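Excluded from the complex is one protein chain; the other protein chains are retained at their positions.
Up next, chain A:
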Amino acid sequence: MLDVPSPTVVGQEVELTCSFDLNGDTLYSVKWYKDDVEFYRFVPNDWPPGQFLPLSGVRVDLSKSKEQSVYIRTVALETAGVYKCEVSTEAPVFDTVSAKKEMNVYVLPTEGPKITGRHMKYRVGDTVTVNCTSAKSKPAASLAWYINDKKVGADYETVYSTILHDDGLEVSCLSLRFLITSDHFTNGNMRLKCEASIPRVRYTMSDEALVISEQLQHVSGLQIRENLSKVRDTAAIVATPVRWIHRLLSLLSLVYSLLFVRI
């Protein structure tokens, strides 16, 4: 069984495991391919048994790599691809099995989304037109608008777009446009929030803006505080995937041992 963590986040170290059971046969080779290009092999009869074949995006840590696993030091965007491990027994049969798995590599936004285009004061009957733009990421972040902490429904006019940059990262943009009613104000204030998220890696960051009724003043200090708390939240969220990967790997090895019974 092949265990390839996916998605991984750029900068991580990942271990790919290929667990097999030779069922009494002698091992000739374990070959690792990324996108059908060999980058590592473990041949017990060769010296050294573990050999690294340089490949862009794959930096193998030979010291940690073993018969049934490969350790990739720093995940980069190029690290993404289809990984295959191929196990062959010794002569004369050279019985060969292989398994494939794809690894996706994510890049999280370095900062939270930003709300632009809002006025400080609105009156009932005004049309609010605001944009929310996320920072660059891969894949593109999903954006959502909240009014007074309530997610806008389908009756609000929103337009989503993404922009792909040369480095392979994307920027998402979600515009919001609506007519203000008296219901939008609570105590003369209306809170607008844009939330950016990337699924599977539990990344969420948001930006908030307070809009005051014509009669009310916009409180800017409050806005800054909110931004800080957002940063803190982000750090917490970043730590979470690493923990998850560890947990997953141990689970994988368990499954692999089961798989090799089949082989």
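One rule holds for everything that comes next: a residue touches a chain if its C-beta (ideal position, glycine included) is under 8 Å from a C-beta of that chain, and two chains touch if they have at least 3 such contacts; residues count from 1.
By our rule, contacts and distances are computed from a predicted model.
*Asks:* Identify the UniProt protein name of the omitted chain, choosing among "AP-3 complex subunit delta", "Histidine-containing phosphotransfer protein", "N-acetyltransferase domain-containing protein" or "Synaptogenesis protein syg-2-like".
*Replies:* The missing chain's protein name, per its UniProt entry, is "Synaptogenesis protein syg-2-like".
*Asks:* Based on the whole complex, identify which of A:V37, A:V82 or A:L179 touches the chain you can't see.
*Replies:* A:V37
*Asks:* Looking at A:V93, A:M120, A:V159 or A:L179, which makes contact with the chain not pictured?
*Replies:* A:V93
*Asks:* What residue numbers in chain A mark contact with the hidden partner chain?
*Replies:* Residues 29, 31, 33, 36-38, 41, 45, 51, 53, 88, 91-98 of chain A touch the chain that is not shown.
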